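The complex appears here without one of its protein chains, the remainder shown in place.
Take a look at subunit A:
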Amino acid sequence: MASVAAWLPFARAAAIGWVPIATHPLPPAPIPKDRRKADDEKLLINVSGRRFETWRNTLEKYPDTLLGSNEREFFYDEECKEYFFDRDPDIFRHILNYYRTGKLHYPKHECLTSYDEELAFFGILPDVIGDCCYEDYRDRKRENAERLMDDKLSENGDQNLQQLTNIRQKMWRAFENPHTSTAALVFYYVTGFFIAVSVMANVVETVPCGLRPGRAGTLPCGERYKIVFFCLDTACVMIFTAEYLLRLFAAPDRCKFVRSVMSIIDVVAILPYYIGLGITDNDDVSGAFVTLRVFRVFRIFKFSRHSQGLRILGYTLKSCASELGFLVFSLAMAIIIFATVMFYAEKNVEGTNFTSIPAAFWYTIVTMTTLGYGDMVPETIAGKIVGGVCSLSGVLVIALPVPVIVSNFSRIYHQNQRADKRKAQRKARLARIRIAKASSGAAFVSKKKAAEARIAAQESGLEIDDNYHQEDIFELQHHHLLRCLEKTTDREFVEMEVPYNGQPKRPGSPSPLASPTHSAASHPGLLHACCGRCCGQRYQPPF
């Protein structure tokens, strides 16, 4: 707020617009107890040999930091008439710029922990880091915290895991993170094994083993060892059903779970079996029954719970839909063009395979993808020329969009991650603005109460604390302005509800394991040995 102090005269001047409609006459202007020196003086700050100079008023913009309060007097060197700090001068430059411009920047090449220590020393909260540097700062902080957390976890083993309240939550966590407990790991491997067994059984079922008795043709293993395969299928389906029901039971949000892709795959994987049980061995329906068995192949998708890569692939395919669409579109265009030309070139050949344009589609596709089955071959010279051009262009048309799609994959993937980060940061920024507003509004109300208490004390002749004349002339006039607003509208400002417990909390920030606590802890004396004003907002271990 202090950086807009120069606009206070204007805000006050604009306030005379309230005069005609004021319900009460406006209170008189505040007279400062002792007129501060009109001239500002320059202070010399020596940080490990590098000298900085600035106006006194610049530093006093933020009275709850070290440099803005009386705490800096501890560092005053009488002989050289300067303030000496034995700290890092490179980082101090940014801190001084914060006073000058109101924005704190985070230098990318600096180590996060050393930067945090300097901020802690000078009593500046990391919240005030400007938006331009805030993203970087938070990323580094999160990496740091994660690294520390990993170290701690590997030290202590699994003792640090939070205690879960009930069996349901434990089960859900076991399902989602198999490596958290041995039972979960066993379950994970067992289900994986049964998925593999089931898929293998489906495949082996169709392998021919031996001749069909009494008829020509081979007998697939599925029909020879019907009972064995049926038992195997039953066992797998029982396991899958049990797993699905357990997951359904443990899911924190059952509706969401039922709608999720994985659960749909689970259901589709086991349904054919149950439908098959229900259908009798009727010839009419067995055709449909056979079709249903095709759906058993969906069991292979159950592996995506076991494989991170498969999940990522599915997700990126979904988000790359427009690029894939373009590829398909351009291919379709090329296919239609070449098929048409091919057809008209070959249609007059006797006994030709190119009986219609759609028939020529197959030839074009096979040629463009350089498969070349050879079931359809051009006979005329024109046809061969077209065929040659077709296969050459096929390579180009397919090869060109593919790298674009691949790079789009990675770009979109990273972009999605960044979009989530930005959303979280926007929320954090709005929260910060709200809190800043709340605190400045609350400051006014508390000052008002203090002033009333002082007047009451004065009237009753009690001794008053002489902190009053420390008050900034600008603050006095700002509060006078707010009092005028109160009088104009016949209302009174009251305490605003502050929605936090004294410390701004950021959503999505890592748990408090960051190392700067060590430095803060090592200077407890200095941090608390300040004037009574700067209490609540002192630097505390971040987040």
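Just so we're on the same page, contacts are C-beta pairs under 8 Å (C-beta built on N, C-alpha and C of every residue); 3 or more make two chains touch, one makes a residue touch a chain; residues count from 1.
Convention: contacts and distances are computed from a predicted model.
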Omitted chain (choose from "Aspartate aminotransferase", "U6 snRNA-associated Sm-like protein LSm6", "Small ribosomal subunit protein uS9m" or "EF-hand domain-containing protein") - UniProt protein name: "EF-hand domain-containing protein"
Options A:189, A:230 or A:326, residue touching the unrepresented chain: A:326
Candidate in contact with the missing chain, chosen from A:52, A:229, A:315 or A:493: A:493
Sites on subunit A contacted by the missing partner chain, in the whole complex: 1, 3-23, 25-29, 32, 38, 101, 322-323, 326, 404, 436-438, 440-441, 444, 473, 477-478, 480-482, 484-485, 488-489, 491-497
